[in-house]
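Of the protein chains in this complex, all but one are displayed in their positions.
Showing chain A:
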Amino acid sequence: MRGLAVFISDIRNCKSKEAEIKRINKELANIRSKFKGDKALDGYSKKKYVCKLLFIFLLGHDIDFGHMEAVNLLSSNKYTEKQIGYLFISVLVNSNSDLISLINNAIKNDLSSRNPTFMNLALHCIANVGSREMAEAFAAEVPRILVAGDTMDSVKQSAALCLLRLNTTSPDLVPMGEWTARVVHLLNDQHLGVVTAATSLITTLAQKSPEDFKTSVSLAVARLSRIVSSASTDLQDYTYYFVAAPWLSVKLLRLLQCYPPPEDGAIRGRLTECLETILNKAQEPPKSKKVQHSNAKNAVLFEAISLIIHHDSEPTLLVRACNQLGQFLQHRETNLRYLALESMCTLASSEFSHEAVKTHIETVINALKSERDVSVRQRAVDLLYAMCDRSNAKQIVAEMLSYLETADYSIREEIVLKVAILAEKYAVDYTWYVDTILNLIRFAGDYVSDEVWYRVIQIVINRDEVQGYAAKTVFEALQAPACHENLVKVGGYILGEFGNLIAGDSRSSPLIQFDLLHSKFHLCSVPTRALLLSAYIKFINLFPEVKGTIQEVLRSDSQLRNADVELQQRAVEYLRLSCIASTDILATVLEEMPPFPERESSILAKLKKKKGPGNLHPDLDENRKERSVNGGTVAASPTPSTDLLGLGSTIATQNSAPPVSKGTSLLVDVFSENIIPDMRCLPLAPFPSRFVCKNNGVLYENQLLQIGLKSEFRQNLGRMYVFFGNKTSTQFMNFAASVFILCIPADPTVDGGAQLQQILNIECVSDFVDAPVLNIQFRYGGTLQNIAVKLPITLNKFFQPTEMTSQDFFQRWKQLGAPQQEVQKIFKAKNSMDTEVTKAKIMGFGAALLDGVDPNPSNFVGAGVIHTKTTQVGCLLRLEPNTQAQMYRLTLRTSRDTVSQRLCDLLSEQF
């Protein structure tokens, strides 16, 4: 097709996007006029123009005509014309109903043509499109072609995979029938191509209904046996770099993984022989130095090992597999090291090979330290976790801890969880456990989630023998000049409970303990301060001698008149309690916490949740081990999430827990239809700009309703608790809240004075500007109320702070020097230019505040990473205040221009 080649080279010669579009538009006009013209086009021209349209479409342009001409080509008698017609249909699937019946008609004709070339084109089209309409039309015909005696081999191959596609997309339409038994016998077919295609089909069907296809086991074993015992030249066409039918072998081994080990002794023996032969071949000198040879050979080997692990019944094979993988751990090919680590992870869970896996611990630790590819290091962490038991726990935990200091941000949280779990599970003495968790907080405090520090407190409270040690250790840790807030939380709690155990030492007298805790107070967030206040009142009970000092602190204006209601209330109540209650009452009220009920570690549940359902390692081993250790497992519930905004944030509801009185539940059924308010007529309330740097507070308030928010963000995920408070004494009826099109299932009534809580799960898919809108509608008295507010979900919420040295900072700053990566803004200060406030805002914004980086000490620099589902964007920022002029200059450099712009806009509003 000369015309096509000329057109393609024209396009390639276009110097600019504009020129290309111009050329394409010219061509589209030309084709349109040809199609519309009076002169009937011959098949060749039609084919040429349809092919040009296809090329234009593949370049990323919309094509809105030519479908009819493509359908016409389907009924041509010439192969090349038919082929282009089918290709166009397959690539530009169009559910236009008139055309579908024409297309199906053409396919039907070709299927019954008895011309193998045409039949294949038709079958490929069905397999490529796989639509429901096609399944309806051909689900009966395709199996017939597949098992008919006179069907050509190549057509059988296509029919098998075509049926596989229909079965995956519309399983309900593919009837099982007498053809199933005959499909299984395709495993015996002389043509290995037919066997290759049929094995995939049978595997898919066997996964769905194993009983119907269990006769395939003996046939698959026989076939496999013939392949692995053949000389490398026997299979001719199917030998690939001296390896006999590697892809078919892999497929057969996968089919066998749908079933338990064969019960029939003879078949079982034959299979074991096959697996041994495959393992033996791995030890033989290679027949070729080419990587293709070793890859093909090892593809079969890894699949054989998967089957051995799946059966988990032959100790010798398991140990041999483990030794083989051990050799690969030191191989010079990264691919093999990666796959060996991955495969060994499942081997570690078998009781037969667990010990054998453990012998490779040093190599795996070395991999953790030296591998360049983060995904390989990740596998090494997984394997260390899987091979850990009482005998090597101390070593493994120590190695993971030291790796944590340099680990990639993307996997830190997971490592923290794994260390916390291992430390607890294999703790012989709990002092080691306490040390480990405190080290976790020291090395990676930001990645230590609440579950982790809750758990250490639960354990300390439940075990008398470790309490004194814990108190001593946290006391010492708190003496560091800068400690993580999580350490202050643990320290406050533990000293409040068990500070008395170390008070005898003059170096940790009650007053010193108190002063130490209180020196951290002003640096902490509100929840930590609240926790510290509780520790103080506990101190009053433990140490009457510091009562006066503490009362003075509680009495100060910064406590008693604190702007935060929670802190103020605690200060007032604790002060009052300490003044009026007798020692006895104090001792009763402030008694040591009772032991927590023993239950499964919430950290474990979190790790399972984090790894999610579609996880690389199904963690069979974890389930198996945990069952024996803890007597039960908690299934992680995957959070439902739907991409409904298309502007970057995904919001899905998990559950709503309406704390409204039970009496109203009857109304749920009556009013459960969701009301979607018409957004166009609503006044849209922006959120207060302080939410950019804060996560909690009152979002909206009018005479009737108050909306409060609490939210937390980690990496690209967030959770927002929305509280709707009814300020009136009358019930709200037909209450509905929705975020864009999604209605949040909420209780439709809110009693007077009551509060309704909802939880939103948020995922940042890509960077975004617009905040999602929360619409609320309810009936108060006789009138319908509509409220729309923007939710304070801004791009910076998905910031993870990054600490770096001055040298690193400037190096990266230079790397991000392209003009579009930098956004700068000079603006007038709206508030007083207080250094501490500015620092707090930058940290609240989410970036790490880097001290001593900028040569000018009055400037601020920060760094962090914005996490979205798909990418991470590194961000650097610099804020230069000019106090004389009351101006700021703010500079943002990130790897993405839209992110630089958005962050600059958001942050500049704050000062």
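The rule is short, and it goes like this: contacts are C-beta pairs under 8 Å (C-beta built on N, C-alpha and C of every residue); 3 or more make two chains touch, one makes a residue touch a chain; residues count from 1.
The rule we apply is simple: contacts and distances are computed from a predicted model.
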Of the candidate names "CTD kinase subunit gamma CTK3-domain-containing protein", "AP complex subunit sigma", "Regulator of G-protein signaling 9" or "Transcription initiation factor TFIID subunit 13", which one corresponds to the UniProt protein name of the undepicted chain? "AP complex subunit sigma"
With the full complex in mind, choose from A:70, A:187 or A:248 the residue touching the hidden chain. A:248
Using the touch definition up top, pick the residue from A:24, A:73 or A:87 that touches the left-out chain. A:87
Hidden partner chain, touching residue among A:104, A:335 or A:402: A:335
May I ask which residue of A:240, A:385 or A:860 touches the chain that does not appear here? A:240
Absent chain, residues of chain A that touch it: 5, 8, 12, 51, 54-55, 58, 60, 78-80, 83-84, 87, 90, 117, 124, 127-128, 130, 154, 157-158, 161-162, 164-165, 168-169, 192-193, 196-197, 200, 236-238, 240, 245-248, 250-251, 254, 292, 295-296, 298-299, 302-303, 334-335, 338-339, 372-373, 375-376, 614-616, 870-871
